[in-house]
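Then we have chain A:
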Amino acid sequence: MPAAPLAHPGRVVLDARDIGRALTRISHEIIERNKGAGDLVLLGIPRRGVPLAQRIAARISQVEDVDVPVGSLDITMYRDDLRLKPARALLPTEIPSGGIDGKVVVLVDDVLFSGRTIRAALDALNDVGRPRAVQLAVLVDRGHRELPIRADFVGKNLPTSLSERVSVRLADLEDDGVDAVSIEPRPDATEVGE
Partner candidate 1 sequence: MTSVSSYLIKSVRILGGEPTDLLLKDGVVAEIGTGLSADGAEVVDADGLIALPGLVDLHTHLREPGREDAETVETGTRAAAMGGFTAVHAMANTTPVADTAGVVEQVWRLGREAGYCDVYPVGAVTVGLKGEQLAELGAMADSAARVRVFSDDGHCVSDPLLMRRALEYVKAFDGVVAQHAQDPRLTEGAQMNESELSGRLGLAGWPAVAEEAIIARDCLLTAHVGSRLHVCHVSTAGSVEIVRDAKRKGWNVTAEACPHHLLLTDELAATYDPIYKVNPPLRSAGDVEALRAGLADGTIDIVATDHAPHPHEDKDCEWAAAAFGMLGLETALSIVQHTMVDTGLLDWAGVADRLSYAPARIGRVADHGQPIEVGAPANIALYDPAATRTIEASASASLSRNTPYAGMDLPGRIEATFLRGRPTVLDGKLV
Partner candidate 2 sequence: MKRHLLSAADLTRDDAELVLETAAELRSLADRPIKKLPALRGRTVVNLFFEDSTRTRISFEAAAKRLSADVINFAAKGSSVSKGESLKDTALTLEAMGADAVVIRHGASGAPHRLAHSGWVRSSVVNAGDGTHEHPTQALLDAFTLWRHLGEERRGGLEGRRVAIVGDVLHSRVARSNALLLKTLGAEVTLVGPPTLLPVGIEGWDVETSYDLDAVLPKVDAVMMLRVQRERMQGGFFPTPREYSRRYGLDGRRMATLQDHTIVMHPGPMVRGMEITADVADSDRSVIVEQVTNGVAVRMAVLYLLLGGSESESPE
């Protein structure tokens, strides 16, 4: 049953249980692909990538019985549309104390869209250190790529129209404490990026 439809205008496409299952699957895929969790570092892209990274790390730890370092990587200053809007507030960048040199960094974000955010994240990562490999995990891939970027781990492929907006709500960040992904008509069609 869809969660609290009144609180979420638009069509709910993933409810809390769907999101939980998707993250569990992504966690297993990450372990499988990397043959364990030994050199992993998860970096969430604020804001919503950070709690997603934490949840994935918790699931991996359960399975593998190791602590997976989790951090956050703000991409604000690396955005290619920085000059199109008034200066934005910075979001936290927290690199785990072990650093990222020689590690496998899994970038975690909520929605993959144009790919510009991930391009910025790769640039930001470049200034932090030199990982052995970089992988990308996203909760939703909605298509419409503008750069040659693809995700390694996808919770749900969601075909959308450009006139729609994908709204991700996570319990950790929302007042109502409810997880949900919904599709809404886009209020401002000229909005850039995701």
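Worth a mention:
By definition in this document, contacts are C-beta pairs under 8 Å (C-beta built on N, C-alpha and C of every residue); 3 or more make two chains touch, one makes a residue touch a chain; residues count from 1.
Regarding candidate selection, all candidates are chains of the complex that A comes from, given by their letters.
Everything numeric in this text was worked out from a predicted model, so none of it was measured.
Chain A shares a touch in this complex with candidate 2, selected from 1 or 2. Put simply, chain A touches candidate 2 in their complex at residues 74, 76-78, 82-93, 95, 123, 127-129.
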